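Removed: one protein chain of the complex. Kept in place: all other protein chains.
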Amino acid sequence: MAEVRQRYAGGMAGKTLAAEPRFAGDGSQVRRNSHIVHAVGKGDPQVYAGRAGPPRFRVGDAVTVRELPVLFYTRTPEYVRGATGHVAVVAYESPAPEDETWDHPDATPEWFYVVSFAMAELWHGHTGAAADTLRTEIPERWLEPAG
Amino acid sequence: MADHQGHDHDHDRTVKPMVDEITDFEVLEIALRELCIEKGIFTAEEHRRFTEFAEQIGPAPAARLVARAWLDPGFKALAIAEPLTASREVGVDWLEPTGFGTPSDFTAFQILVDTPTVHHVIVCALCSCYPRPILGNSPEWYRTPNYRRRLVRYPRQVLSEFGLYLPEDIEVRVQDSNQKNRFMVMPMRPDGTDDWTEDQLTEIVTRDCLIGVALPRVGVTANVVVDTRPAMHPSGE
Partner (left out) sequence: MMTADTHVVALHEIVARNQVWPRMAAKYGVENPVPPWKTSLDGLCDALDHAACGAGVPTFQDRRDEEDVLAATVYSELPYPESQLVALAHSLLSRGIISEGELVQRLSVIRARLEG
């Protein structure tokens, strides 16, 4: 921002607020996120495209969110566990976040789905409008066919 | 006339106020940064690149994308089918600044198109993920547990706190962006904007409209002011 540069230039006798670490090194010691090799020019999750095999579910399929034991890390919201909705979008392939946090270079990608739920299905005593819905993204391992 | 304007411009520049004190927070930020660089966690160059990214992002490209889509059905179709391509047309490359995107924004961008029967609103209940490359930094209220916990549970109540009331026959569709997809809303074009230029339309597409907590209106070019403090606690806490 122009104001930032101006503030640094004039406000303190021209001294820059740049960091002055005692040694900056050449970066060769910094452990690199493995993406730098594979994902440049493609992006994440595009880098994983084609690696998950065929998706198990299609748009329109009725699905129920499984009640999996959660030992460590997950991004599947608690409020959808056990709920039934339908697949709105077959979104992308990626390692599930349950695996990805360990930075496994060989973590197997799976399909991610945008699943649509009726708000009335998610919340007991839902008094809001009957048509209201919620969508969220769920990896394949968390889904099973409904019914 | 030109000289007078030139004099005023110079006058403004020399007396523009600055905070002429070094605050503890400025010092703390530098200290954390220096120590992390020394410990080899990242390099000064990496920090510089990410800081430059933070300095140039803002909501203008997203607003322009919506305005252009309102005027050009072909561009609207592109925005739906190829949102990354449409982003580039308004100057945003989701692969920046690393060549594969930022560590928290990823490159799976989708545009949620409002219809006469569906209104979208966006949240990240887990941690406040947000489409920074095209929309800039998230507002403080978006990051609060107050918003994140309640929008997925009581969306219409939360929207009413922003002054947005929707009829019951419109579906309110909450999008919880909990994984790698990032979203923005394409609201419907309001009445009273016939013959408007792209620039005029861009002005009324505020950041709040792009999140879904407001609707674009003629004459409204500012975001809603929401009091984010104190955070709400359930009774008994």
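For this structure, a couple of remarks:
Which chain is which? They are A and B, in the order written, and residues in each are numbered from 1.
Everything that follows uses one rule, which is that contacts are C-beta pairs under 8 Å (C-beta built on N, C-alpha and C of every residue); 3 or more make two chains touch, one makes a residue touch a chain.
Values in this document were obtained by computation on a predicted structure and should not be read as measured data.
Of the candidate positions B:T51, B:T115 or B:Q157, contact with the unshown chain belongs to B:T51. Remark: the omitted chain is touched by one listed residue; of B:S87, B:T102 or B:T202 this is B:T102.
The set of chain B residues touching the chain not shown comprises 17-36, 39, 41-42, 46-55, 98, 102-104, 126-128, 137, 140, 143, 145, 228, 230-231.
We adopt the following convention: only the chains that are shown with their structure count from here on.
Centres computed as Cα averages put chain A at a distance of 18 Å from chain B. The residues of chain B lying in touch with chain A in their complex are 16, 18-20, 22, 26, 30, 33-35, 37-38, 40-47, 55, 94-95, 98-101, 103, 106-108, 110, 125-126, 152-156, 168-181. Of all residues in chain A, those touching chain B in their complex are 1, 3-4, 6-7, 10-12, 17, 19-25, 27, 29-31, 33, 35-36, 39-47, 75-77, 79, 89, 91-92, 94, 97, 112, 114, 119, 123, 128-139.
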